[in-house]
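Notes follow once the structure below has been shown.
A single protein chain has been omitted; all remaining protein chains appear in their positions.
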Amino acid sequence: MIELEHVTKIYRLGTFGRRALRAVDDVSFRVAQGRVVSLIGESGSGKTTIGKMILRLIPLTSGRILFEGNDISALSGRALKDYYRKVQGVFQDPFSSYNPIFKADRIFRILKTEFFPTVGPQQWDKRIREVLSTVGLVPEEVLGKYPHQLSGGQLQRFLIARALLLDIQFLVADEIISMLDASTRIDVLNLLAELRNNRGLSILFITHDLSLAHYLSDEAIILYRGSIMESGDIEKVFQRPLHPYTQILLSSVPRLDQKWEETEIRLKVQEGKRTAGCPYYDRCYLAEKGKICADLKPQLVEAEEQHFVACHRFREIPKEVKHAAGQTRGTSLA
Amino acid sequence: MNILEVRDLRVYYQTIKGEVKALDGATFSVAEGEIMGLAGESGCGKSTLGRSLVLLKPPMKYVDGKVFLEGEPLPIWDREKMNAFRFAKVSLIPQYAMNALNPTKKIKRIFADILASRGIRLKQVLSELNWRFELVELPLEVLKMYPIELSGGMKQRVVMVLSTLLNPSLLIADEVTSALDVSTQKAVAKMLVEFRDQRFVKALIVITHDISLLYQIADTILVMYAGKFAEKGGTEEIISDPKHPYTRLLISSLPKIGVRYMETKLRGIPGHPPSLLEPPGGCRFRERCPEAFEKCGEEPPFITLDSTGRQVACWLITGNHD
Amino acid sequence: MTRYLVRKVTIYLLTFFLAVTIDWIIPRFMPGNPIQTMLSRAALRAEAVEVMRGYYLKAFGLDVPVWQQYLNFWKAVFHGDLGVSVYLFPKPVIKVIAEAIPYTLAILVPAIILSWIAGNKFGAFAARRKWLDSTLLPMGYFLTATPYMWLGIFLAWGFGVALGWFPIAGGYSFAMTPNLSWKFVLDLLWHWFLPFASLFLVMFGGWAIGMRNMIIYELEADYSQYLESLGAPRRLIRSYAFRNAILPQITGLALQMGTIAAGAVVTETVFSYPGIGSLIVQAIQNQDYFLIQGCFLFIIIGVLLANFIVDIVYLIVDPRTRRGMIGEI
Partner (left out) sequence: MKKKPRKVKHEFLYFAWRNWKLRLGLLVVFFFVLLAIVGPHLTPYEPWAYVGPSARPPCKEFWFGTTMFGQDVFTQFVHGLYPVFLVGVLGGGLATVIGTLIGFTAGYRGGWVDEILNTFTNVVLVIPTLALLLILAAYLGVRSFFIQAVFIGCTAWPWTARAVRAQTLSLKAREFVDLAKISGMRPAKIVLTEIAPNMLSYLVMVFILQFGGAILNAATLDFIGLGPTRGISLGLMMQIALLWGALPLGMWWWFVPPGLAIALLVGALYITNVGLDEVFNPKLREM
């Protein structure tokens, strides 16, 4: 479905662009048909940049993004529009995704003028009601309202409904639930899961919340400062985390079924200047000893079937740390 | 002895459309050494409660209610009189901690000016300051730097040290961890517990929407809904045996690591909280509550159920008690 | 921080170059020919006119091709030789201007500095009192909206003609000859006051309003709210807010230089105060091109210099530009 090959994005900063910020550094991964892949990373890890590059909102510096085999940067005009018929996005802040001075359902009208100019009004209205009920919204409650008159949850579902009008195959969901309240969050996730099951929609779920990622996706990709640290089948990555960063993440997430372990978190100040070697070198507890970590950037290596890691020394991680992080105790609450 | 006692506190917001009943009758107490978690979704009034205990200013309006700090009445409605209590007796780590420091002043200068306003010279507390900076893992050179040169997490920790410098009896931490990355979040949360253990603060109220965070650091959890108290109790009891329907549904809707859509499909809470401009009579969760019955038309009192201080406001539970 | 300075200097050099080029255009493209006006005034016989024309052409260096003139002009500027005034013929332009500059600086510099300080203090003070804000502030808007020259005339009429306290024209009394006596200095001040006051008042209104809005904005900022929740006294909160609100006022000062210069020109004309302002207006009426060219050269240099000084002050005062963030001018 979507394939990223050695995608890199370097931002030029400063007056004449002398300072370079390497936001995404040689990232490659694939999202197959009907699969939900979550892109997990903290702020500044480049996950949103990748989402925007797939949606052609920002250009790549190098590397390629293929959709059904052909390079999307080559698309323009008609071809680009067809691409948007199949690939759509939903963004983080529901209130900033709507032009405040127009009614919320204007986003449907834009689609009609751009993609379906010939469709008759009644037929179009029927389709809108159809997609609204798919996303669990009552048309009378939400149509004809201004964005500030609707809740975050409703607005996000509105955006998903908009994407469904185009009968899309690939959806980039960029932190779509982080602004929503816990109680409405889960329904939006269930909606995405149903779309994958019933319509075979493949989704790139971008988030910083590991428990949400685990709930929804089949595969996980852990990003840190623009590079992939670990990726693979989500059960394997969460049960047997191999990369020190993933372990720290898993042990730091506040959980309801388990108290925080006592593993000490060294809050090292994050120096930005390290270019060569492993991006995680500064905060990695393993890196002190090894020299190789400082000079050579580790590549993704298949540690086990459907489980990759980018760390020179992942085999030397002491037993008990690995156990504590990956341990899940007890079943979910009824 | 209770550090904080609040009886029937009402604080409304004045807007052009009328008065928003953000906090409609709060009665609770916080014991010495207790870290009370204040949880609830956006717009439930938890921030209003936190802010009104320190800085109650327009558009917030004090309606009525009594507040006692270590037995002494706290005049929260009198903005001037409260100055004596602020910082020394009750202090706040604000939601906007990341930009709470004046950008054009060195950190050292900010500390010195505020301490001077209390008649304390910076030199007197320098050694204590060093020890506390070390505790929050901040290098000492930070004092010589401008806020612009610090990362968000570092600014937050500077504010934490500053707000607790005079060892206030009550510290209110408003959404302290929500803007942080997962790893720094854990470190900052544990620092709050450390502040209590080091007796920098006698009691702590942690306001957050993230219940799992409270499970990690709070001794008790108070759940709020639409300006009212739903339930309060020990952290373990609230999480393992939630009594109020809202708490139960809220906890069950939180995905835990290990839970997947395939195996167990979690349920959200349909509908949305009522508007607080014209709050509905009786229990405010009535519309969305699956177990609502006609008694819910009357407002359920916030009753203590047993010796452990477990309190709940729901006829379903308290109904068959009296 | 150095990048901030480099950017600044390049802009100023670019501006100086562009402005001086425009300045050079004045005599070349103005209607009528400077030589012609001089000759007609000399009312000589025909052939004498031809001889004089040849002489003037060479004297003003107009006999060489245009680009050559342009280079000569740049060379001359750096030597301070701005050609000769057409109207007051043998007197070199540089000398005429040198006599006028002290007067202009005398009213301009104190007016700018004092109005800036007073305006900001008053603006901060007005933001504190409700009644002050709603009464004296509209007065501030009225002042800043007043055309410079009208206020000048109004003050001249009010204090000069009606009350007779102040003279309404000239740099000093005609009867007196300039000498270093105490009496003459007093007379100078006596004439100086009204033009100064007129400039002062118009600028004062502008700063007061700017500061009032800025300080309200700063008092609403997060750091002020945090100080309040730490029980900091009103005085401390206000001094922090004032300190931050003054920064945009410094940049504002730089941006206003152009309009202030224009204001000075008209105010001097009202009081026929012998500064560069009235010099230019006379030069325009007499079509004395080289004098106009010289005067504007000084105005351009003055404005650029002032801008540069204000930028340096901003650099010293605002730590953000020094440490990391690149400040916009």
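So that you can tell them apart, the chains are marked A, B and C in the order they are listed, and the count of residues begins at 1 in each.
Rule of thumb we're sticking to: a contact is a pair of C-beta atoms (placed from the backbone, for glycine too) under 8 Å apart; a residue touches a chain by one contact, two chains touch by 3 or more.
Just so we're clear, the structure is a prediction, and the values are computed from it rather than from any experiment.
Q: Pick out which of C:A197, C:V265 or C:L291 touches the chain that's been left out of the picture.
A: Answer from the full complex: C:V265 touches the omitted chain.
Q: Tell me, which residues in subunit A touch the chain that this view leaves out?
A: 15, 52, 55-57, 80-81, 84, 88-89, 91-93, 96-102, 107, 110-111, 114-115, 159
Q: Using the touch rule from the top, list residues of subunit C that touch the missing partner.
A: Per the touch rule, subunit C residues meeting the hidden chain are 10-12, 14-15, 18-19, 22-23, 25-26, 29-31, 127, 133, 138, 141-142, 144-151, 153-154, 156-157, 160-162, 168, 209, 213, 216-217, 220, 254-255, 257-259, 261-263, 265-266, 269-270, 280-281, 284-285, 292, 296, 299-300, 303-304, 307, 329.
Operating definition for what follows: only the chains that are shown with their structure count from here on.
Q: Contact counts by the stated rule: is the higher one at B-C or A-B?
A: A-B
Q: Where the centres are mean C-alpha positions, what is the separation of subunit B from subunit C, in Å?
A: Their C-alpha centroids are separated by 57 Å.
Q: Any idea how many Å lie between the Cα centroids of subunit A and subunit B?
A: Roughly 31 Å, centre to centre.
Q: Two-or-more-chain contact residues of subunit C, please, as numbers and ranges.
A: Not one residue of subunit C touches more than one other chain, so the list is empty.
Q: Taking the touch rule as given, give the residues of subunit C at its contact with subunit B in the complex, in rising order.
A: 222-223, 225-233, 236, 240, 243-244, 247, 318-320, 323-325
Q: Name, in rising order, each residue of subunit B that touches subunit A in their complex.
A: 41-42, 137, 139, 151, 153-154, 181-187, 189-190, 209-213, 215-216, 239, 249-261, 263-270, 272
Q: Quick one: which bits of subunit A touch subunit B in the complex? Just the residue numbers, please.
A: 42-43, 151, 153, 181-187, 189-190, 193, 208, 210-212, 214-216, 238, 248-257, 259-260, 265, 267, 269-270, 283, 328, 331-334
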